[in-house]
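Here the structure is laid out as structure tokens; the discussion comes afterwards.
A single protein chain has been omitted from the complex, and every remaining protein chain is retained in its original position.
After this line comes chain A, so read on.
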Amino acid sequence: MEKKIKIYIQHYINDNLKDLPFIARFWDIEVIPTKSSNPINPITYGHFKTEGAYAIPFYKPISKIVILSILNEE
């Protein structure tokens, strides 16, 4: 099923290149299975109406206020 979806999207991109950003043919397509049949709400970023399936976390701890070792003990 995932393969079929990927192929469908790939065909869609190829057929609509003019309507999509120039980089569209290089897009990496990832099919994300969900627990329920309801679609997941996309994450919005405000700029240029951009949306994403998943956000990207920051690369390091922002503060060091929580004693994490307590949590590891549990």
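Here is the rule we use: a residue touches a chain if its C-beta (ideal position, glycine included) is under 8 Å from a C-beta of that chain, and two chains touch if they have at least 3 such contacts; residues count from 1.
Operating definition for what follows: contacts and distances are computed from a predicted model.
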| item | value |
| --- | --- |
| Missing subunit (named according to UniProt) among the choices "DinB family protein", "Grasp-with-spasm system SPASM domain peptide maturase", "Carbohydrate ABC transporter permease" or "Anti-sigma factor" | "Grasp-with-spasm system SPASM domain peptide maturase" |
| Touch list for chain A against the chain that is not drawn | 40-41, 43-47, 54-74 |
